[in-house]
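The complex is shown incomplete by one protein chain, all other protein chains being positioned as in the whole.
== chain A ==
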Amino acid sequence: MGALTNQRFLILAVLAVVIAVLPFVFPSSYYFRVASLVWVSALAAIGLNILMGQAGQVSLGHAAFFGIGAYAVAIGPAHLGIPPWAALLIGAALSAVLAYLVGRPILRLKGHYLAIATLGLGVLVALVISTESGWTGGPDGMPVERLILFGWRVSGSYTWYWVTGALLLVGTWIALNLDETPTGRAFRALHDSEVAAQVVGVDVARFKLQAFVIAAVYASIAGSALAFMNGFINPDQAGFLHSVELVTIVVLGGLGSIVGSIVGAAVLVTLPQALTIFHEYEHLMLGLIIIVSMIFMRNGIVPSVSGLFLRRARS
């Protein structure tokens, strides 16, 4: 127990130090922007990892909740006069309610069937966003008002670096908390054997739903943060490709590993930037790197590398 608690603090401390130290080595504001994108993607991925890595339930439509969060902070202030910060909370609540209502019937499905059902949810939300152009600006997207917190106008890539970094720290802290509780254990138990979890009294349907709602809220808040940061939002953020990107981050970093989701986000967000030197072969290289790393690190980057170190340490 002591060891686990220490590990939790160690992860948070390292993450805090990384967030604090990076600005000293960043040569331009462009780097702050890319890092903020990493923090936001990591936040969404951590939530999805609770659902996929811990509770073992796939979601191929997770960008839907990201989109709901993003459009909540765009539409709320512009059309309804809601303060931006309240729009973020309303977006998270809407995502939670939608996840709850949709999750109840579809989480009875397993494996591929669940994947298709969640994919359907994602497509549906993306479709609504791109067709209701009176509210959402349609495929062209819409501008997002600046976030104002207690009279402080949150803007600029430097400021957003710290805000998203703090959000990621809180998100990581909560996810690590959850892992070592009856709820976290129930998630992992139903992942390994649903039937065994049931016979020791775990209400499997209830816990799957909880994981789905938690993941939706994470994605929604991440979506809101991105919308505020960019000052503009378009339907791609809610689209299928973004859902796939989130799943890729989780699997690449390591299913079930919270740190893995952060590393996965860092790789998947920064790699395309680094690969621009390959010009038209950029996407080819990206795909190739993902394939190769999945072949050699089947459990994802973080579990594979830490496993390697543990074996070295033992021998």
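We adopt the following convention: a contact is a pair of C-beta atoms (placed from the backbone, for glycine too) under 8 Å apart; a residue touches a chain by one contact, two chains touch by 3 or more; residues count from 1.
As a working rule, contacts and distances are computed from a predicted model.
> Of the options "Cytochrome c-type protein", "Branched-chain amino acid transport system ATP-binding protein", "Phosphoribosylformylglycinamidine synthase subunit PurQ" or "Protoporphyrinogen oxidase", which is the UniProt protein name for the chain that has been left out of view?
Options "Cytochrome c-type protein", "Branched-chain amino acid transport system ATP-binding protein", "Phosphoribosylformylglycinamidine synthase subunit PurQ" or "Protoporphyrinogen oxidase" considered; the missing chain's recorded name is "Branched-chain amino acid transport system ATP-binding protein".
> Of A:Asn6, A:Ser29 or A:Thr181, which residue touches the hidden chain?
A:Thr181
> Can you work out which residue in A:Ser95, A:Thr164, A:Gln210 or A:Gln237 touches the chain that's missing from view?
A:Gln210
> Hey, which of A:Ile19, A:Ala189, A:Leu246 or A:Val302 is the one touching the hidden chain?
Here the residue in touch with the unshown chain is A:Ala189.
> By the contact definition given up top, give the residues of chain A that touch the hidden chain.
Counting only chain A, the missing chain is touched by 1, 174, 177-178, 180-186, 188-189, 191-193, 195-204, 210, 256.
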